[in-house]
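The structure under discussion appears below in the form of structure tokens.
With one protein chain removed, the remaining protein chains of the complex are shown where they sit.
Moving on to chain A:
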Amino acid sequence: MNLAFEAEGLVKRFGKTTALAGIDLAAGQGTVLGVLGPNGAGKTTAVRILATLLRPDAGRAAVRGVDVVKDAGRVRRMIGLTGQYASVDEDLTGMENLVLIGMLLDLCRVDAKARAAELLKEFGLAEAGSRPAKTYSGGMRRRLDLAASLVGRPDVIYLDEPTTGLDPAKRDDVWNIIRSLVTDGVTVLLTTQYLEEADALADDISVIDHGKVIAHGSPAELKQVVGGQTILVRPTDPARLADATAILAAVSGREPESPARGVIAVPVDDDTAFTTVVGRLDREGIGVTELSLRLPSLDEVFFTLTGRHTVEETAA
């Protein structure tokens, strides 16, 4: 397979903190690599090394075979970066932001303007383009940020937690943008704290913790390890909890857990399990105030993989 980027044994320390403890990442051209990990796992540090912003203490990384340390200049012509924290200039308008980047990428002013206008239109910012970015909503800012990383039509794009802090509708916008990038043949490195997001967008997922990859595979492979979907039920009448538990146990063949008072949950493998549960609850006349089918949360994934819960670490 032709690798769009690869990192081997990356180590990075900040004083006493080891942010990366020998991490390996790779993605084939035109694929999406999801890097899934809790706060402080080392996602941003890995992205910054691949984007030539930081030098690794050990290990190597390359974009299309070009070393990110030895030949940073060439790498910078091939990549686009949307950092975790907004990297647009608040005082400049959307248009000025994109034109500036075009000029820094050696476009002439006319071309830079044309490219900026094109991107603003694609990202639904045509009208907002003449306003300073500080007047934008969170979702618009994120879109401008994404547009900014696409000015140079990069081969590889790094998106560091692009949907954190967005509401579901805005998140869907960003997901659609990412999907359309892939259709264009761009390779994407996407970091996220949500298994759901990695599942929805990534061809491969690397789960990282404390600067190490602790699991790697396709979303399907990963879900086999961590359990696929989880059914969650909250009976209206707490007295019926036992009956509902019995139904879940019978359908899933597992012992349901109670993640919160009055709620029971159980992982299921079978796609029809949910409808079966709904039918049985109905037949036995058990009303519910909450009934859902969802992928495991990052915390549950971690618990399965490491036997520990994700600890809240100081945000980086």
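Throughout what follows, a residue touches a chain if its C-beta (ideal position, glycine included) is under 8 Å from a C-beta of that chain, and two chains touch if they have at least 3 such contacts; residues count from 1.
Operating definition for what follows: contacts and distances are computed from a predicted model.
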item: Candidate names "FeS assembly ATPase SufC", "Transport permease protein", "Electron transfer flavoprotein subunit beta" or "MoaD/ThiS family protein"; UniProt protein name, chain not shown; value: "Transport permease protein"
item: Of A:A4, A:A27, A:A41 or A:L54, the residue in touch with the unshown chain; value: A:L54
item: Contact with the hidden chain (one of A:I79, A:A128, A:L159 or A:V188); value: A:I79
item: Contacting the left-out chain in the complete assembly, out of A:D106, A:D167, A:E221 or A:D269; value: A:D106
item: Residue numbers in chain A that touch the chain omitted from display; value: 48, 51-54, 73-74, 76-77, 79-81, 83-89, 91-92, 96, 100-107, 111-112, 114-115, 118, 122, 124, 132, 148-149, 151-153, 173, 176-177, 180, 183-184
